[in-house]
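All protein chains but one are shown at their positions in the complex.
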Amino acid sequence: MIEESIIKKHTVLSEHAAELLQSRQSSTVKPGLSLSQYLYKIGSGFYSLLKGMKLTGSYFVNPGKIVTQPYPENRETLKMFPRFRGRVIMVHDEDGEHSCTACGLCEKACPNGTISVHATRNIAGRKVLGRYVYRLNQCTQCNLCIEVCPFDAIRMGHDFELAAYDRDSLIFILNNKEGRG
Amino acid sequence: MNDIAFPTTNAIGDLVRANFPASSAYIINGILGIAAVLITVALIPVFLVWMERKVAAHFQARLGPMRVGFHGTLQSVADGLKLLFKEVLKPAGADSFGFFLAPILPATASFLVMTIIPFDHHLQVTDLNGGVIYVIAISGLSVFGILLAGWSSNNKYSLLGAMRSGAQLISYEISLAIIMLLIVLVSGTASLREIVLSQQGTVLDWWIFKLPGLGLVAFIMYLISSTAELNRGPFDISEAESELTGGFTTEYSGISFSMFFLAEFVNMFVAGTLTTTFFLGGFLAPQIGLGTVDLLFDAVPGFVWFFLKTCFIIFLFMWFRWSFPRLRVDQLMELEWKVLLPINIIVLVLGAIFVAQGWILP
Amino acid sequence: MGVAGIVTETIPKILDPLPGGRHLVNGIEFIVGWARANSLWPLVYGTACCAMEMMATGASRHDWARFGVEVARATPRQADLIVLAGTIVEKMGNNLVTLYQQMPGPKYVIAMGSCSISGGPFYYDSYSIVRGGDRLIPVDVYVPGCPPRPEALLYGIMHLQKLIRKEGRHNPWKVKEFETPPCIDIHSNSKKEWVEIETQKQAGMTTARERFKAENPDYVPYKAVRRPKDKFPEVPRRPVVQSGLANQDIYAIVHEVFPEVKQVKQENTDAENDKKLTSETLLEFAVTKDHYLSLLTLLKTHATLQMDLLLQVTAIDQHDFFHILVHLLSTRHGHKIFVRCPVAGEQPEIETLSHLYRGAEWHEREVYDLFGIIFRGHPDLRRLFLKEDFPGHPLRKNFKDPSRIVKRPY
Partner (left out) sequence: MEINHLQAPPGFTDTAAAEATTEEYYLNMGPQHPGTHGVLRLVLRLDGENVQEVVPHLGYVHRAIEKMAENQTYLQNIHLTDRLDYLSSFMNNLGLCMAIEKGLGIGVPERGEYIRVMLCELQRIQSHLLWWGVLGMDMGAVTAFLYGFKEREMITDIFEEVCGNRLTMNFFRPGGSSADVPDTFLPRVATVIERLKRALDEYQTLLTDNIIFQERTRGIGVLSREKALSYGCTGPVLRGSGVQYDGRKNNPYSIYERFDFEVPVGQGGDSFDRYLVRMEEMAQSIKIVQQAMETFPTGPYRSKEFSKYRIPTGSYFSQVETARGLLGIYMVADGTAKPYRLKYRSPSFSNLSAINEMAVGYKIADLITIISTLDLVIPDIDR
């Protein structure tokens, strides 16, 4: 008593597909096609091949349909989306100061142990950022560190041309100067 | 009927005959002819590889090779050279004699067929009066190479690929032979040169249009079976990348693989030339009947028309390859034995009736 | 070594002393380098997400055929470039090495994505990962990213082409010796190094600090400005329409036949109305080993329940015993039933469900593989994911294998 009421009648495939299914029923019966079916099959088959060729031909004939964006040639016009995640960079204002206070939240939020925040005590004895080690070879650009940073100190840069010949050159130190004390 | 004066004389041949003794002149002419064929055969795959990749690219809405020379013209040169300097590996357990003999056979088969193709009135190495039978015999030779390659590289995938292509080539040779038989029947001669000359006159005298409906059907059947002969297009089941990883060429690397690669494209060129010779009036300029246009067409030398027609046929082969999915092995056999063969036999019989009634003056 | 290897080595020795020979040799090397650089045939090899970006690079929009990288051959014999696209797992490791050895002559490797550079997201706590492709085969170019953009891979390929053009006389066939760095916890290692530098630095700073304190007594430390936290409203949960039978009806049906099967009390439901379950909490039955099979046959064959789809059979390691979990779904009604059965012992045993649901075969093989629970009557109980000789069952809480697992430090 429960079965029928619950299942809403879902419409089967769109008409085209349904018609194909019906004709499929007949064609799976393999034994022998009558002569008319045999000729119809050759004719419709040949026509469907021509239609396929017409489509590829239309792509060949007008080069306007080419979608290739030639990478090295279009380097000047190629601009990433504002939210593109290339690699983590530290925001430096005009006189080279960054606003990282070595709180280590990004280090804990990162799933892959990519970021190592090394704090040091500056001349006045306060804890400031010493060295911000960022291992790009382990980073998966998941944006968790940037969401959790309370001071907006780090941001996702837009550069993607980072191929290198050896593994260690992918480890960056992001801060130019010690943190402000 | 066929000794009409043709503008281009056999200049080089006469020059050699003039200042060399008679016996050596024949040998020198032969060597020059063979050298000419070998040079064209060496240059043609270079052009065809580039053409295939650009045509495939434009079919697929992309640019294809661009950076290696102007619009990628040097791309096939780079491929050939790289393959030249690759290490040639022989898998353990492979029978070395068969393994290294196999790549040579398909290439030689296509070189041999090139010798009798009439590029122009006099641009032909030799003209056998049994040309068509020679073509059928020689094109059977490339099957050995593929079977030997498949068996001797001690790899299940290559064996599968070779068995498939063995069955495919043998069965499609039958429909190929029947259509060639039709052309011989209709044109009265078996020599390729005579077949071309029998299509003289306006465009309507080409065999494709001369026989009312028959010529077109025969042309389509010929295209289908020659694509199957080439292991290309919807019939590339022998080296189907997505099933058999590489088919019979799985274990070949470096220069031995490039021989197969070269043989495939030379075969494609040979299939194109044979189609133009049989159906599109070889090196004859298309005369449409308008006075001025005919003269203009006649001025263009024969072999240019020949190459234009062959390139169009090769473009058709490429169009097939990049538009259709692949057939399964048993569907391929079914297509040959249940569809192509009956139609070809009917076409042959109708052709015979036409000739018997005298409707076509051979 | 192959013929051409020796040829490119010996040509220079012969031609150099000849007049103009040097230019000829440089000419040959330039042409050979140009040919190799401009016709890199990649192997069709891709394990995980980076393979999608490699396919996108091969597709129309980025089209690496412009660089001559086109004929993607499936056989290693005709390929001369492997793009390590995706995670390299221990079991796939030796296959990858055989593939690399099967490739002829000058062969190049691009490590694409952080998984093949250094194990990426799976560096910590994974027992079956190879932390970086260069532990197995020599890598020429590293393309970082997860996954790297198609343009980044094209930049990597151009980088590789520069390398090949410069190769020249140096015989590219000599496989580069490569050392495999040990699997250490990089994160805590860099902290240890920093602490050493730090102690040295602080030792020398004491005198400077007094002088600084003396010079500017009114030093006010810098106050970093915090980012304003944007407020988001508290949104009540939307009532979920429970499809199929309500939990109580199912519980009633099962309770008639199996009175002692109890309902697993979900801690997060309010305590007093144990029976009245909100529609969202799971309906989980706790059953003992002997009723396990009979309950599940009932659930499958019952006319009104019709639990015809087995979602999964899995297990949880509760330290001193295991819980076998069976999740069932009825495609006709849409309700789901969860069954929990405790099994104890070092090598616990329970009946198999593969005669009820054919799909259970693989799920049970996975539980045997990762937990070591034997399923009696299973047609073909073998390890599903791991190699036959893998020591122990990794998903157990007490699985210790320092050679494979690098513990996450935080």
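In order of appearance the chains are A, B and C, and numbering begins at 1 in each one.
The criterion applied here is as follows: contacts are C-beta pairs under 8 Å (C-beta built on N, C-alpha and C of every residue); 3 or more make two chains touch, one makes a residue touch a chain.
Since we're looking at a predicted model, the values are computed, not measured.
Engineer: Who does the absent chain touch among those shown?
Structural biologist: Listed by label, the shown chains it touches are A, B, C.
Engineer: Among C:38, C:78 or C:128, which one is in touch with the chain left out?
Structural biologist: Per the contact definition at the top, the residue touching the missing chain is C:128.
Engineer: Decide which residue listed in C:203, C:225 or C:241 touches the omitted chain of the complex.
Structural biologist: C:241
Engineer: Have a look at C:296, C:310 or C:373 and name the one touching the chain we're not showing.
Structural biologist: C:310
Engineer: So one chain is hidden, and I want to know which residue out of C:91, C:166, C:213 or C:226 touches that hidden chain in the complete assembly.
Structural biologist: Checking each option in C:91, C:166, C:213 or C:226, the one touching the absent chain turns out to be C:91.
Engineer: For the chain that got dropped from the picture, name the residues of subunit B it touches.
Structural biologist: 56, 59-62, 156-157, 160, 234, 236-237, 240-245, 322-331
Engineer: Considering the whole complex, not just the chains shown, which residues of subunit A touch the missing one?
Structural biologist: 7-8, 10-14, 16-17, 20-21, 24-25, 27-28, 41, 44-46, 48-49, 51-52, 54-56, 67, 81-85, 109, 111, 140-144, 147, 156
Engineer: Using the document's contact rule, name the residues of subunit C that touch the chain not shown here.
Structural biologist: These residues touch the chain not displayed: 43-49, 51-53, 55-56, 59-61, 74, 86-87, 89, 91-92, 95, 99, 121-122, 124-129, 146-147, 149, 229, 232-238, 240-241, 243, 264, 266-268, 280-282, 284, 308-312, 314, 316-317, 325, 327, 329, 331, 334, 336, 338, 357-362, 370, 380, 382-387, 394-395, 399, 408.
Here, only the chains that are shown with their structure count from here on.
Engineer: When all chain pairs are ranked by how many C-beta pairs they have in contact, which pair ranks first?
Structural biologist: The largest set of C-beta contacts joins the chains A-C.
Engineer: Multi-chain contacts in subunit C: which residues touch at least two other chains?
Structural biologist: Correct list: 60-61, 63, 66.
Engineer: Got the subunit B residues that touch at least 2 other chains?
Structural biologist: In subunit B, the residues touching two or more other chains are 60-63, 66-67.
Engineer: Subunit A touches which residues of subunit B in the complex?
Structural biologist: 55, 58-63, 66-67, 319-320, 322-324, 339
Engineer: Sort out for me which residues of subunit C touch subunit A in the complex.
Structural biologist: 60-63, 66, 114, 117-121, 123-124, 132, 134, 140-146, 148-152, 154-156, 158-159, 163, 185-187, 190-191, 194, 198, 201-202, 205, 208-209, 212-213, 219, 221-222, 224-227, 243-245, 304, 306, 332-334, 408-410
Engineer: Going by the contact rule at the top, pick out the subunit B residues touching subunit C in the complex.
Structural biologist: Residue positions touching the partner: 53, 57, 60-68, 72, 74-75, 77-82, 84-89, 241-242, 245-246, 249-254, 257.
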